[in-house]
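Take a look at the structure below.
Heads up, one of the protein chains got dropped from this complex, but the rest are sitting where they should.
Entry: subunit A
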Amino acid sequence: MGSLCSKQRHFDKPENEENGQAAEIERRIEQETKAEKHIQKLLLLGTGDSGKSTIFKQIKLLFQSGFGEAELKSYTSIVHANVYQTIKILHDGSKELAQNEAESSKYIISSANKDVGERLSEIGGRLNYPQLTKELAEEIGSLWNDPAIQETYSRGNELQVPDCAHYFMENLQRLSDANYLPTKEDVLYARVRTTGVVEIQFSPVGENKKSGEVYRLFDVGGQRNERRKWIHLFEGVTAVIFCAAISEYDQTLFEDEHKNRMMDTKELFEWVLKQPCFEKTSFMLFLNKFDLFEKKVANVPLNVCEWFKDYQPVSSGKQEVEHAYEFVKKKFEELYFQSTSPDRVDRVFKIYRTTALDQKLVKKTFKLVDETLRRRNLFEAGLL
């Protein structure tokens, strides 16, 4: 991938009158780019399903006007779509496991729910989903509670079950209400694959209401085909917020079911770090989905992922979670220093533990990010 970054050009002082006009033009260009320059460019990068768009939504909630009623209403169809898709994935998954597994009996759906399951699977395969009525919600609920489906759900890491499955299935009653309006939490849980690039511009207004920096935040798709589009955004980036979902060490990619997600994240992080455009860019690594990580570590050992194969559990419970988290953090730090050439070691690199669904945590984290970037700006300007 060729270097699209323009190197910093230092304009020499014009020697004589003939260069006067050229210098004037150059000065004007510099002024304009400086006007543009005080807008700090932030990129949200990461693999698919790592939480970038959720962080994006949180930023919108925190620093822009938030979600108006029209926008909340527009999420109704998405929430319902998530419900139908989830139940279809679970139903089809249970059939597949029943065929391929040795102990197939525990994946066979009870006869009462069989027809319901087939019908829901057919609905889930349609292009336009029906309205989620109370009857449908009840059927979905009963299928969800079927032991075969629960068994399949416990093997959800082998299928592409979205992380919001549990949350939406537990709230079916509310979701199927005739006057249902999605709450902020519903909107944050809703899963939509991003395609292309989305941006917002915002200013993290502090408590003293004085306008601080202006940030332009770009959200992108994380699947492999989307990554080729990233290159268009790489120029002039102040900071890259790299989201890595640490709970997906036992899952496979949406676009390639033979590749482990954590390994893909590792390779992608390496690739991003080595980009020539990011010589002076600050890196904020968000180790995301900590809430899911907490629950998973107790049941699934970290060693299932090749990158973490030298992990040794020491204790149990909360201590173990912390120990596991520190291990993962250390791995990412090692990876950072391995992939950073000596001339780039002075760029900022910080790791944050996040749960993108938790608004308070994201607000606190972003404040830290903002502070770091401001300090960096002053440092660059030579004032520190």
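Definition applied: a residue touches a chain if its C-beta (ideal position, glycine included) is under 8 Å from a C-beta of that chain, and two chains touch if they have at least 3 such contacts; residues count from 1.
In the analysis below, contacts and distances are computed from a predicted model.
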item	value
Chain not displayed: protein name in its UniProt record ("Autophagy-related protein 101", "RGS domain-containing protein", "Trafficking protein particle complex subunit 2-like protein" or "Dolichol-phosphate mannosyltransferase subunit 1")	"RGS domain-containing protein"
Contact with the hidden chain (one of A:23, A:123, A:200 or A:361)	A:200
Absent-chain contact - pick from A:158, A:213, A:226 or A:294	A:226
Option touching the unshown chain, where A:78, A:263 or A:304 are the choices	A:78
Hidden partner chain, residues of subunit A it touches	32-33, 35-36, 74, 77-78, 81, 125, 127-128, 160, 192-200, 221, 223-226, 228-229, 232-233, 235, 253-257
